[in-house]
Structure formats: C-alpha cells, structure tokens
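Here it is, the structure in full.
Note that this complex is displayed minus one protein chain, with the remaining chains in position.
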Amino acid sequence: MIPFFPLVFPLACIVFLLAFKKYMPNTPKFLAFAGTTLSLVAVFTVQGTESLKIFQDGVLPTPFALAIAVFIAFFATLAALAALRETKSPSFYFNILLSTAFALGAVLSNNFIMMLLFWEGLLISLYLFILPINAKTALKAFLINAAGDVVLLVGICLFYLQNGTLDFTFFAKTNTLLTSSGLWAFILMFTGAVAKAGAFPFHNWIEPAAMQMPASFTAMLPAAIEKLLAVFLMGKMFLIFFPILPATAKVFVCALGIITIAVAAINMLVFKDIKQLLAWNIVMQIGLLVLGMGVHIFDHLLHDTLFVLNHGIFKAALLACAFFTAGAFKLYFGSTDIEELKGTARHAPLMTFVLFICALGLSGLSFVDIFFMPSALVADTYAAMPILIIIPALAAFITMFTFAKVFFALLVKKSRAKAEGSHIYNTVVFLSFLPVLFFTFGFEFSLEPFLAPHFAGINLSWVSIFNILVLLLALALAVKVKLPSYKIKHNTYTITIEAITVFTKWLYKIDRFMDKLIDTWPSAIVKKISLFFSRAHRGNTPQYLLWAILGLLIFAALVSDWGIK
Amino acid sequence: MLLNGIFVIIPVIGAVICAFLNKQKQAPGLLANIILLFGFLISLHIFFMSLGQEWFFGEDVLSAFMLIMIYMVALAVAFFAVFAASTKRRGSYFAILLVITAGMAGVVCSQDLFTLYVFLEVVAVASFVLIAFYNREKSTEGAIRYFYLSSIASAFILFAISLLLLYTGDTTYEGLVKTILQTQGNSAPLNIILGTLAVALMIKTGLFPFHSWTPDAYESASSPISALLAGIVTKVAGTYALVLVCMLLSIVNFGIEHNTVGKAIMWFGLGSIVFGALAAQEQKDFKRMLAYSSISQMGYITIAAALATPLAMAGALFHIFNHATFKTLLFFCAGNVKKATGTTAINEMRGLQEKMPYTSATATIGMLATAGLPPFSGFWSKLFIIAALWQAGFIGMSVTALFASVLTLAYFLKLQRGMFFGSASKNIANVKEQGMGFLIPCFALAFIIIAVGIYFPFIYNNFLSPFIKVLQ
Partner (left out) sequence: MNSLLTPENLQFNYFAAIMMFFIGLYTMTASRNLIRLLIGLEITSKGVMLAFVSVGSALGAMSFVQALIIIMIGVEAVVVATGLILIIRAYKQRGNVDPTKLSGLKG
C-alpha cells in the first residue's frame, strides 16, 4: 500500500467534503485545493527504485511513473486553483478530488488489475463532472470512454492469457515475434490506452465537452490528465512488448495516428471558437504521438521513452495552459467566440502572448520544445518512409494556420471596452505556463550531454529549417486569407482554395457520418429493438405459455445436435 | 443432514407461532427477525467451519454458502417488511415469509432430487401467496402468471425424476453421480434427463424465452416481496439447481469437450443476457426495468455455470452472491421511492437526489455494481465470467457479454437521470426521505457491496482460489 500514499490526501478531503459540505459553503473549494496540493507534495515523498534506468520495474513505482504522477497532481492543483476564483457546486470539487485520486492510483499501481480499477474509476468521475452541465454530453463521454476501456480490458485479458501474469514486472524474454493473439493483445491494449486521450474513434466526446464545460475542467481532465495516463500506459507497454513486434503492428499504429490527425485537421478547419480549436488540438496531438510511435517504434528504448515523456508532459502542459488562457478570455471578455473576441489583444497582451507561445509549441516549432522532439518526429518519419513526411508537416501547417486565424482576429484594431474583473486569474495562466518555460529553456541544458550522442545520427539542422519553413508558409497563407485588402491575383490560388474547401467539406461529412455510426445509430437501433420487445409483452398469458413451449422445442433441437455446427 | 435440518424446521415452527399472532402489530415481525438473525449467524458459523471439507452434494460448502445468502436476504427483507408492510394480517405475512425461508433452506440442503422437488413446490406456493398478498388486480395477475409457468416447470422436473428413476433406480444425487461416472461420455438418456431438468429450472429462473412471468411478478408484488423474489427465490429455486445440473454435466465433460445440453444452456443464457439488456432500455417503470435487468444477470450466471470450468463456476457462484446483494438493495430503494412518492414511474419523479439523498446514494451504488463498474463487487464477478468464457474459447459469447455490460450501464444511467439526478420536477415538493428503518437494510447491503469489492483480493485468496483448486 506504500505506493498509494499520495492517494490518502484526496480521499481524506473527499470524506471531509461529504461530511461538512452543508455547514461551510466555502469549504469545498479549499478542500479541493488542499487535497490536490498535498497529493503533489506526497508524490515527491514516494521513492522510486534507486537506479538510473528509468524503466526498471519493482514494487515501488518507477521514476517514469513518478514523473507522470507529479504532473498529474500538478495539473489537478492548477485546476483547483483556477476553480478557487469561481464558486461552483460542491460536486465539482468532489470530482476534482476524485479524478486526482483515481488518476494517481492508476499511475502508482504495480499491477494491471489495480490499474484497471482506477482507470475505470475515472469513467465515473468524468461522468459526474459533465453531468450537471449537460446530461447528454455526459452520457456520450461516458459511453465512448467506456467503450475504450472495454477494448483495453479485452487487450489486458488477452495479455494475461498469453503470459500468465498481470504484474508490471514482466518482461518479454523471447526474441520471437508475437503470435497472432499476442499481436491482438498489443493492438487492443494500445487502442485502449490512447482511447482515453482521444484517438480515433474515441474522439467525438472531447469537442462537446470542451465547449460546454468550464475551462478548468477541460484543462485538467481531457487535455492533461488523460493524455498523461495514455502516455503512462504506452510507456508500460514498451517494457512488455519490446522488441518483438512484427511489422503489422507498426503499420496499424501508424494508420491509427494518421487517421486521428486527419480527423482532427478536418475539424480544426471549421472552428468558430477557441475552445473548439483547442479541443481538436488535443485530438491532433495524440494523433501525432501515435504516429511518432508507429514510425520508429520500439527500436531504441531511451529515444522512445523520452519521446513519450516529452509529448505527454510538455504537450499536456501546453494544452492545459492554452485552455486556461481561453478560460481567462471567457472570464474577462465574456466569451471565447472568435467574432466576439476581436480586438482584445491590446487589452490582454500577456494572455495573447502566452497563447502565441502555446500555439508555437503545439505546431511543433523545434526550439520551443525540449529534446527537439518535433524535429525528431519529422526526421523519423522521413527515415521510415519519405512520403509520410507530408503528414506531420500538414499537421503543423494546419495548426499554425488555424491559430493564425485566431491571432489575426485578436489583433484586429477594433475599439472595445476595457476588460473587467481582477487580473489575479493571470496567476493561474502563468503557473500553467511554468512547465512550458521550464521545459523549453531549463531542462534542455541539463540533458544536452545525454542527448547529443544519441541525436548524432540525425541531422537536426535541415529538419528544424524544414519545420520553420512550414510554419512560415502557414502564416503567409493565413495572412493571405485573412486580410481582405490584399489583392488576390493568382487564379490557381483561388482554385486551390475552392478545391480544398470542397475536399474538407466532404471529409467533414465523412467524420460526421462516423460520429453517427458510432453514436446515433447504435442508440437508435437499440431503442427500436427495446420498444419491439416491450410491445411484444402484451399481457396475454397463453401467448407466454406458447413462448415457453417454443423455447422447449428450441432447446430440444439444440440438444439433439440439430443446427449446431 | 441433521444439522442442516435445523435450518428448515425452526423457521417452520416460527411460522406456526406467527400464524397465531395474527392480530398483533409488533410480535410477528420481531419473532421473524429474531429467528432469521439466529439462522444467519448459525449459517455463517457453519460456512466457516466447512470451508476445508470435501465436496459432497447437499451437505457441503455450497449449501452452507447458499444458506448464508438465503438467511441474509431473508433477514434484510424481514427487517424491511417490519416497516414497509402495510397489512393488518402481519402474522400471516411473516409466517409465510418464514415458510418460504424454510423451503429455500430445504432446497439447498436436499440430497435427493425428489426432496428438491418438494421443497421447490413449497417455495413456489409460498411465493404465489406472497405476491398476491395485497388484494390488487395487478398482483393477482402476476401471481397467476407465475403460478402457471411454475407449475409447468414442476411437471417437467417430475418427468425428469421419473426418467431418472427408470435409468438409475434411485433419485439421489449420489446415484446420479455414480451413473454419470459409469457412462463416461454423452449418453443420450442422461442428456434427455438432464435436459428436461434444465428446461424446468430455466423456467423457474426466468431465462429467455421462459421469462414472461418475471417482469409481471416483480412489478406487481409489493417491495419487500419483490426484493425477496429477485434477491433469493429465483436464485435458489432456479439458479442453484441449474448450477447443480451443470456441475453434474461437467463431471464427465470437464474441459474436454462440452456436452450438448451444456452448450444449449449456454445459448439460452446468452440470449437472456442480450434480451434482458435490450428490453430494459425503454422501460418506464423502475421495478419492471429491474426485472429485465434480473433476467440479464441470471443469463450471466447461467452461461458461466454451463461453461463449468473452475474459473467459471467460481465466477457464477460469486455473481449469485453479488446479485443477491445488489438486486435486493435496488428493490428496497424502489420500495422507498414508492412509499415516499407513491409511484415508481421513471420520468415522473426527477431529481429525487436532494430530497432522498441516502436512497439515491445506495441506489446508485447498487446500479453501478450491477453494471460491473470497479471498485464494486460486480466488477470482479463479471470479470471472472467473461475471462472464463474467453479462456474456454467462446470468444463471440464473451464479447457479446461484454457489450451487454455496456448496455446495462446505459439503461441504468438513463434510470438515474430520470429518477434521482437530473433537474428536479415539480411533483416532488412533498417528498421526504424514509425513516431509518427503511434505510438500515439499504446501508447494510451497500456496505457489503463496497466491502466485497474493495477487499476482493482477500476474498479471492481465502475463498475462491481454494474453491477453484478443489474443483480441479
């Protein structure tokens, strides 16, 4: 039970909250804040195994897991801090504590059963979060996440059957490639792991949830904590499946990543609202991560672990920071719609700047990121299959393009009233910006000696230049599209734009169709079947007796082997 | 047998005494509760004593385990009924309650198929009376439907017994086991006997397509009686005997290849799982929805029992225990809601959470446990069942059962939104939470669900793995 020590604090705070919420109306806020902060402190006291190799498992959680746990607790603290400014119903704080407890439990556990327990517990807290705002979205989020968890569960069962153990200390000892059931275990576990973060086809709930929920929720749960959990599980999977994956696994992972990126890109192009844009960014980031894994998967453990850690922590920090900024915009200017936010840059220059840095980081500008990871992604993609380089380039392009639209709206010279409200909210934005800064400039220097020999094989300069070129191109295109006074001369340009519009419209329709396929149609079918059954029971006793006799005949038929293959 | 006979005789004596106390208000309830409490404690004692012993039908760990469950649920129902039963004839009420407990104890303690039949009839007649206790039209209809279907089932059981008599010469379980061991392999007469027995027990359990009495009987009975029926009577009368049949089937065909009867039972179990989950989606009445959910859960138990690998058997028995706790809890909450608001229609009373917080909390625990969410106990038993199905090679069935789990969650969430959470409707202005008497059984059962769920590793090590090893 030692690893679960940080869980004590959120759980104790939950008990206090339930007991005392009637007596002191302000208590829940502070309890939530206290619970998350204390758990952050407590995580530092849990010692990992004493070894430099960050992927050696033991009874206590590894430094890898601890790093993720630190950031989970950190983001939860930020969410509680942000929520201190607004009074919400006590159940909101209850849910923050519950989510923290479950997420920490999942990361700190040392075998799959406990991890699954906590993983599925997050379903409940997610549902309870969204429920007061919009029950339908809550149900949708819950069902989609539940489906992902089911896939994970099946994968873990297969893994258990294959290997006979559910402990995290298991290493794949053989060098032979996985057999088909092992391959299925990997595929299912991988899909289940990234399902929480929003990979295809489990991505449809993020946008409505992000739009309807307050910023602190979205910054905490889908953007940060769930990504971190996905990263954690993928890290675990390295140890287990390294290095025995056949090529089909890599193809599958790449395909998943590409489809996710495509879906996210299409939806990002039709945004009207900053929160919508950021929500689809969440999906795109996980798509990039998956693609990165698929391209150079499991060939070098340190590389992959660092890649995953970076992506998880850094991108999660960026997204959380961006969401908090959007929340700040909403708090001061009343909405996050682009149309209404025109001209706010002059009143909130700091927030605009923060958003800009987040945009750069999300698009993958190399210098804004530690370990030069986006460059590594592009380089690896090129190394694996040169034509694939178009995908991360396109992702970066579209991200920058859409963000540029946002900035041009913000920067438009339009007079508006000064913002109201206190500027203390900015502290949250800065606190969340801390990891970004830290990672960008601080960490980079300390790890340079470790990284340099590894990156020797990759020529970073051309990749970085390529990245910057792509981003500049995006900016240029955004400028062209945005400012109406610029005369559009080229015919090909307009035709391309129209073609792209048609193309994106069709892809958008396909995505909505997929949404219908997964969400609307099954529920309609289930409802029809259920009504049919309901009407079949008309209260007619002899009819029921006839059913029983029919059942008897079917049973007799089955028993006598007639009809059974 | 003598020791187990006590569990049958003492409630009967208590019933006779209660029947004479018809006009008293407090005495019958008190007497019934005391007897059942003692029975519960003694059955716990016997269970822990018999944990290491040999496997022997009729007087062994399984019987002790079922006795614990019977007395636990009966005690909870008797306690609830002291407060919830609004009848003047309390003596008769509690007398028949004790009789039905005695009948169920007899079912699980019997070592003979004919004794099983007799006690099944006792349970059936007592349950008809209990369903139709209040003079309502719907209750009479539910009771009549149950009466006819149950009697057909009893006729089938008798038929099977007569065939058995012809085939082996006696009706005891040992004789049956000896015969099965002698005729290694699928002998047709044995299949017919066990098949007929299985059909009868499937009717009594309420599996699809023999389920038609289940929703009507559960909906029309009063709440403590519905809880009793769903919580233990259907299980003991139907599922326990089905588990026995499946154990008998599996003595020979253990993991080698499955008997056709076993496979047929599995198909019916799967059909019930899917049917129950689908049909419960659009129900408008709380109790009816719970009834369809029961059909689904019975399907889970049956499919695991018919599979008959050690893991599956452990899962089936554990699920029987879990289902007893959560269905009883849910029916108690339905009773609370009915008493407080006068109706059990789902969308009429919304937002009950503010007025009846304890009922909503325990109902939510029960629903989440039924759906199989961690960390409640239902998660572990469902996991066992699905894992056992997968391990034995029935991948399609396993996946279907898993998806039915998601459907279960869906309708329960709908129920929660329509009844407890969600925006409060205007009708609930005068609703008050029920008194402690109604709530104590709910709390106790919820506590058991949570405790079993959290302490599962402990339970697994102490109870389930030895069980699995014994079966192997």
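Letters A and B mark the chains in the order given here, with residues in each chain numbered from 1 onward.
One rule holds for everything that comes next: contacts are C-beta pairs under 8 Å (C-beta built on N, C-alpha and C of every residue); 3 or more make two chains touch, one makes a residue touch a chain.
Since this is a predicted model, take the numbers as computed values, not measurements.
Check B:L21, B:M69, B:A84 or B:A143 against the missing chain and you find that the one touching it is B:A143. Across A:S91, A:Q212, A:T248 or A:T541, the residue that sits in touch with the chain not pictured is A:T541.
Across the entire complex, the residue among B:F38, B:F159, B:Y358 or B:F443 in touch with the chain not shown is B:F159.
From the set B:I6, B:A19, B:L37 or B:V125, the residue in touch with the chain omitted from the display is B:V125, counting the whole complex. Residue positions on chain B in contact with the hidden chain: 114, 118, 121, 124-125, 128-129, 132, 135, 137-138, 140-144, 147-148, 151-152, 154-155, 158-159, 161-163, 165-166, 169, 215-216, 219-220, 283-285, 288, in rising order.
In the full complex, chain A touches the omitted chain through residues 534-535, 537-542, 545-546, 549.
Here is the rule we go by: only the chains that are shown with their structure count from here on.
Chain A and chain B have CA centres that are 42 Å apart. Within the complex, the chain B residues that touch chain A are 141, 144-145, 148-149, 152, 191-192, 195, 198-199, 202-203, 208-210, 212-213, 215-216, 260-261, 263-264, 267-268, 275, 278-283, 368, 373-375, 379, 383, 386-387, 390-391, 399, 402-403, 405-407, 409-410, 413, 417, 421-422. In the complex of the two chains, the chain A residues touching chain B come out as 116-118, 120-121, 123-124, 127, 131, 135, 139, 142-143, 146-147, 150, 153-154, 157-158, 160-161, 526-527, 529-531, 533-534, 537, 539, 541, 544-545, 547-548, 550-552, 554-556, 558-561, 564.
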